[in-house]
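Got a structure for you, questions after.
Note that this is a trimmed complex: some chains were dropped, and none of the rest were shifted.
A and B label the chains in the order they appear, each numbered from 1.
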């Protein structure tokens, strides 16, 4: 019998991603800080460590950022202090390192000889050290340890010899490698930028009054009554600027991959975990509904790993859609198997080993009415260390389930991610050290099935346009 | 066309109830404060205004209570300050009046000539004023305006001439009218008391080490690995005391209705809203699973108000089970129609009228994948003012639904509640001033159906043992 390592906290037994970005380029001077606040609020699931907003009032920037959730960092007063403006960008951050530092919060607001710039970044560079050293050799000074400041300095360095910000960004994009979706605000423009592999999502929306917004996910558009316009393309720079009159907004697109020979254009490598876990179910990314992709994962699972059972339940929140997909495909009834305690916040007093309870038990409870005396199929989106899964299976068995068949709507994690997903270190990844049969035993399930990599790459293929990065499953890292 | 009143905040457009209680009578001196903390944490949905815990260390009481959620009031330090103990009781409070006052938080700890007493109360008395005046005439002094202090003083007044606390409670119960489920701790006992009508739930559990717990709902038992023993009966006093050795716990039951002629025994009048809305889906109250009752409500609704449609969705959280019931009964597919933002806390910055967004839009989003181009049945548990319902219907239509058929898993509210449920004033209740057809129009639905009172009273009948208070629907108040 294998033993389990205990994660430090419940959250740690999950994947994490870094950041969400949101920006607005308004057709008039108005309460843009509030719009960004509510937009970011719909992106809070992408980062809970820190957040910030920078407002542009006709060239004058005002920023406020700090560690904490939006509701903790901002109140009526701090929002009002930002004033009205004509554009604004904001950021929610998930910090990958233990050293959480207020200075690393974004937007990163910097000033140079050609003006001011506020930058929000979702993703992770892979050549940070090299590029930073090169910039330092040319005299750059750094205030933080973040790769986002490296991007900002690379852009500004180019800006000195360029006529416009978009040219500078285009040149800088040749230097920076890795995953990046950016919202960049200058004194008179806003840019939406997505890396050539399109690893992180980014989309554009439009409000009723003709203002434009840029957002990591489409779910944030609805929050401020904006209509979805389209996704930003891999390698694209979308430039929002003023037309002849202030309220006339021009949109220009620079396709940086346009002049590359077709055979050299990199294959799109969107992170498949955006569909499986990170994004909100009500978002549509690169033409595919996240909910639909999850349901499709569940359907594939039903075909790959069928089992005779009485009810299909999902582990909230992201397992619910896959469970419904499994139920539809298998014709086994769908059930509401868990109640999740919604009062668990960041400051929750975690139980100690010696106490009567454990972290999972406080967060989740199985519903006896759904599982008692039943053969249960339980769908979840991942098994990281295995600890949490074992406790959840135990909860269902205690509630009277006769059998618990675990189905995972993703393949096993086997390789590290260098693009911003905070996968646990390999030594902690249960799938790196155990066969599926062993994992099944460790978590106490009656059977266990993972989604195949092949099918994982099909859950959101959008007529062949969506190709994915699946490096964490197969070790094949996308190359630019 | 009717117009709508705007509720001050999203929460206010819902029913509220007062309080949850939790107690433990331990077989040894141990970390009882933590057990009560985690127990209360599972009852947090019953009250978010304030909370408190009182620990009994062999007769010495230590209390801590304050306004706020458990996670706000208690931290590692404040919990440790309470020390270890042999018993403890705790309380989560929802305050009905605007005047939120720290002094009204419970447990109410008082000291008198025969010892100390800590009291936790869920419910509402109907003869508070009369009884308080009577007690004041006899010399009682009051520190708060709460009816719970009236109960405490009534008990202590009797205690002076009684040999034991249970006799005093029994005598006091003849004086107090209304709804009350109590957890009472004295220096050497713990009592669980439920009013003769059984209006609020209360149950008993047992932990692995032979300790006993009392809880408003069974969902809190699982949180600390306690097994459900049984519900406290209407009019019953359950007394926990020490046996020959300290760890031997005796349980005695006093059935206060035993000596009443059968025809005079009041009919049980459990609040039907405990099933429909207040309680957590994973609780079992008086023998019936809350989830099952909700699903049954959905099934009845399907029979009472059938409609041809493509998908059934529920409004989270309490509408989900009824929606699944409706789907099962009607054979129309169940869908996950909404994503709820889980970061909305007590301090959320509500949008102003003039802003791009509204409260509902920030809290909920419709999932286009589920509803687009579909005829949708949307199941919710109540319509209070109508404002929220109208905004939700709008969200679904914006997401592309062709039709929205609203089904409410409860009858319309028409009468005030005097037993602790914070129904809005009649002038705000939409059903008091509008026909169902008018409400349908106001909320913008294509059809609207409420559960009938007749069926509402059947959702949890438990072989005829469960009879309900349905005063808020039919104006017939239960009489003792």
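Criterion: a residue touches a chain if its C-beta (ideal position, glycine included) is under 8 Å from a C-beta of that chain, and two chains touch if they have at least 3 such contacts.
Keep in mind that this is a model prediction, so the values were computed, not measured.
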Full count of same-sequence chains in the assembly - 2 placed in this view: 4
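Everything below uses one rule, namely that only the chains that are shown with their structure count from here on.
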Intercentroid distance (Cα basis), chain B paired with chain A, Å: 37
Of chain A, residues touching chain B in the complex: 31, 34-35, 37-38, 41-42, 44-45, 48, 69-72, 74-76, 79, 207, 219, 222-225, 280-282, 284, 289, 291-292, 295, 317, 320-321, 324, 328, 333-336, 338-339, 341-345, 347-349, 351, 354-357, 361-362, 365-370, 395, 398
